[in-house]
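Every protein chain except one is present and positioned as in the full complex.
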Amino acid sequence: MSFFQDPVGAISALISNFLYTLLPQAWTALIMTLLGVVAVSSFGLIIVIFLIWVERKIAARFQDRLGPNRAGPYGLLQTFADMVKLVTKEDVIPAKADRLAFNIAPILSVVAVLLIWAVVPFAPGWIGTDLNVGVLYIAAVGSFGILSVLMAGWSSNNKYALLGAFRAVAQLISYEVPMLITLMVPVLLARGMGMVDMVKDQTVWFIVLAPVSGIIFLVSSIAEIGRTPFDLLEAESEIVAGYHTEYTGMKFGMFFAAEFLHAFTVGVLFAIFFLGGWRGPGAEATPLLGVIYLMLKGFFGYFIVMWVRSTLPRIRIDHMLALNWKFLTPLSLALLILTAIVEKVFEGNAWRVPALLIGNALILIVSYYFTRAISRRVTKERVTFKKRPVAKPA
Amino acid sequence: MTAEQGVFLFIGFVTLFSAYTMVTRSNLVHAALFLIVALFGVAVIFVLLDAGFLAVVQVLVYIGAIAILMIFAVMLTQDNASRDQESMNINYGWAVLLSALFAFALIVMLGQWQDIGAMAPTLDAGRDTVVELGSALVSPDGYVIPFEVASVLLLAALIGALVVARPQKKGK
Partner (left out) sequence: MQNTWLFIGVFIAIAGVFPLLPIVVARFIAPHKPNPIKLETYECGMETVGETWVQFKVQYYIYALVFLVFDIETAFLFPWAVAFDALPLFAVIEGVIFILILVGGLMYAWRKGALEWS
């Protein structure tokens, strides 16, 4: 029974005891680290295969159709078929493309997403590595993804790829601001940036303590991964395929896989920061249950991302950037100030939770009236234009 | 040589090499990419010095914002970003002379410093440097005045840059 309660601990104790008899201590530590790294990154890569299938099935159901159901039972082998197809496609590098940047960009894109999984707390005691700056590390790793987009667009020697890359980078860096600010709210509530402490301190889920911040985090993360309604980066009717126009074969496959993995990672991060991570009945005793809870919550977040994708139309870029800078950023700053002051004033007091909820509701109501007033003023300005000369018959 | 020293030598070499390559590249966007490698090398050195927070802030701010700003600036000001620039001009000789003098002065100064071979004192395991940094930043007998002045400085930088870079009203 104890093996099932903590399989990872049991297996790693077994392997390290075995290695201690063979090698000196430093090498053992290195090999254990290596095995941990391989385990976490394999998990990340293998789950992509499952994710693509889930995405296609659920998107299909939203659109009242069946989705892939030919390759294997219920279409489960569809992703394998797609991967095989992509591997056999020719790898065309356009003439005059910058070869080094062109080849590195898809690899950097995958690395940027995989690196996030190094600090995800799967269960109490199961984590890649517990950095004491875990939250900021996740934001820093996201900047590598932005860099890969820029490199991909610039090195393709293609006007539309470059244009798409610029717009993509403008979108990504704009939405990083509310994401960072709303990430500070769980850091404030948990009094630390370590991911393990973040989950351990969620006796009350943070979505209850900071609901609006959670929603803003989800919205800006959806924009960060480039999903509808923010997916004008890949809007086929507008700029072909955006920054990865010139990529073929497996390199495109890498961008593709990185995007799906990033979407799921966002769901898991939302679960960790706001939905309590691996917390659930019986999770402390049996770490395996903790992993199951985390995956369930992560899939719930991923389902919301897919739901939003299937429901909302695409936003125009100027609307999208105005939404970010004029609505999400001031709102998230106001919420941060509110959370900081309420946390300090009501420290240790039981009235903390209702005070935070009331504060959030107040800010939400105020911002609603504010935006309604602004939109009325903007509509009035647009409607009262100057009179145009009447068309006269020739 | 411990593993830590080996890593430091390797990353020091990578940083210096990419810094050198950055200043000698004639293609400006390539230079920006090598700058990113050099900045990442500095972040790794921060990790080696037990300053994890500074390392992630280095990556987040320098690579995630400043390097992108520089690439945008390069693409904004060049007619064609892939066209090769001249990487040396006629002051080449004076520049080499000054650099050699500066390097010589640095080596002499460092050679006279007694503590150059000493190891940095290791922190006790229980200390959380980020918490200490945070309380130092806002404590009245800490760095609160520089903290607030920093925000005013950021405000001034923002306003100044917007005044300079804002598109002219008449064109729109």
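We just call them A and B in the order they show up, numbering each chain from 1.
Operating definition for what follows: a contact is a pair of C-beta atoms (placed from the backbone, for glycine too) under 8 Å apart; a residue touches a chain by one contact, two chains touch by 3 or more.
Just so it is clear, the model here is predicted, and its values are computed rather than measured.
The omitted chain makes contact with just one of the residues A:L22, A:A95 or A:A350: A:A95.
Across the entire complex, the residue among B:I90, B:L110 or B:V152 in touch with the chain not shown is B:V152. Not every partner is drawn; the one left out touches subunit B at residues 4, 7, 44, 47-48, 50, 52-53, 57, 60-61, 64-66, 68-69, 72-73, 75-76, 79-82, 130-135, 137-140, 144, 147-148, 150-152, 154-155, 157-159, 161-162, 165-167, 172. Not every partner is drawn; the one left out touches subunit A at residues 29-30, 33-34, 36-38, 40-41, 45, 83, 86-96, 106-107, 110-111, 114-115, 118, 128-132, 135-137, 156-160, 162-163, 166, 169-170, 173-174, 176-177, 180-181, 184, 187-188, 191-193, 240, 245-246, 249-251, 253-254, 317-318, 321-322, 325-326, 329-330, 333, 336-337, 340-341, 343-345.
Just so it is clear, only the chains that are shown with their structure count from here on.
Between the CA-based centres of subunit A and subunit B the separation comes to 28 Å, rounded to the whole angstrom.
Residues 26, 98, 101, 131-133, 136-137, 139-144, 146-147, 150-151, 154, 157, 169, 173, 176, 192-193 of subunit A touch subunit B in their complex.
The part of subunit B that touches subunit A in the complex is made up of residues 3, 29-30, 33, 36, 52-53, 56-57, 59-60, 63-65, 67-68, 71, 75, 81-82, 128, 130-131.
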